[in-house]
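Input: one structure, supplied below.
Up next, subunit A:
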Amino acid sequence: MAKISFHAITKQYPGTSRPAVDAVSFDVAEGSTCMLVGTSGSGKTTLLRMVNRLIEPTSGEIVIDGKNVLQENPIALRRRIGYVIQQVGLFPHLTIAENVRVTAEIAGGWTKQRLDKRVDELLELVGLPPAEYRKRFPRQLSGGQQQRVGLARALATDPAIMLMDEPFGALDAITRERMQNELLRIQRDVQKTILFVSHDIQEAFKLGEQIAVLDQGKLIQLGTPVDLLAQPANDFVRKLVGGDSILRQLEYLPVIDALEQDTVASARGGDVPTFLSDATLLQAMLKLLETNAPALAVQDKDTQQQLGFITLASINREITHAHGHKTERTETAI
Partner candidate 1 sequence: MNALLDFIADPHNNFMGQSITYLRICAISIMLAIVIGVVLAVAVSRSPVLSFIAVNLSGLLRAIPVIAFLVAVVPFLGIGAPPATVALVILGIPPILLNTYTGIRGIDPATIDAAKGMGMTYWQILTRIQAPLILPIVAAGVRTSAVQIVATATLAAITGAGGYGAYIFDGFNTFNKTAILAGAIPVAVLALIIEVAMGWLERALTPIGIRREAVQSQMVVKQGEVAKA
Partner candidate 2 sequence: MNYLLQPYNYDLSDPASIPNLFLDHLYLVGITMLISLIIALPLGILVARRPRLYLLVITIADLLYTVPALALIAILITITGLSLATAIIPLVIYTQLVLIRNTATAINGIDPLLLEVGKAMGMNPRQVLLRVALPQALPTIIAGVRIATVTTIGIAALAYLAGQSGLGDLIFKNIATTDFDAVVAGGILIALLAVVADLLLLAVQTVLNRGRTSVSLA
């Protein structure tokens, strides 16, 4: 129950020549994760902060579940939207448990028992054993642990929408990756509609079902990671997503993009190993190298029907000609 629609949303700060966000329109599907990426100054954070009205738009509409947020009471609006930021912003004078429950407390209507139970549930969910962490203070936690609490706090009232502004940007690489995995795990359970600002394209590919690329306040492209790789709207997107990077293409492009029908292998019939259609080129290439087979037979992952063959040559062709053409493709798992 939480689809977010942007309709020509614009923010122009007084005394600036171009809008920070310029007539951006797109939809975020209910229960999906949409990543906002772009260079600094692209307007991605401004766009995010207009959703819970920490910034008021100059013109345009943001509609959540059919209701224009600009016509809502901002305080009521914010209470049903989770907000997670890079600096975390835990209250230093409150314990971890108090920090988590504060969102529920200010909204009111919770009994003490329900609050206590909810806090324990959430700490458990974000991987902090409640008995150990409940009574601690923020400064006694590492950066990664603090952000787990930040996540728990945002989830406390079970909001349908989460706004996340580079939540893992300040963490070291290993902790960041662990937190990304945690978020994916949690998202599988809670199914929030997430709007997530990131400057890390790797992160965007990993977490996002949709990626919105912004540049100088304008929405340049909206699409799945594969869309962005295979069909970048312009050079900016191609550079941003690393469309030139062979490894990234191998990692994300599906095997069905590199199918061929008539090969030497096809003549040999069933001798070659079979492979499912939702695999990536990289997986296929590794399999080819590993088995030393001349080709792989690709089967549809649902119907088991044989779709074609894949060879090192066909992979090579797909990568060198990746841009420009688009074959019909099935849903891509990342």
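Heads up, the rule we're going with is that a residue touches a chain if its C-beta (ideal position, glycine included) is under 8 Å from a C-beta of that chain, and two chains touch if they have at least 3 such contacts; residues count from 1.
Selection rule, in plain terms: all candidates are chains of the complex that A comes from, given by their letters.
None of these values were measured; they are calculated from a predicted model.
Asker: Going by the C-beta definition already given, which one of 1 or 2 is in contact with subunit A within this complex?
Answerer: Selected candidate, touching subunit A: 2.
Asker: Quick one: which bits of subunit A touch candidate 2 in the complex? Just the residue numbers, please.
Answerer: 52, 54, 75-80, 83, 85, 87, 89, 91-95, 102-103, 106-107, 137-139, 153-154
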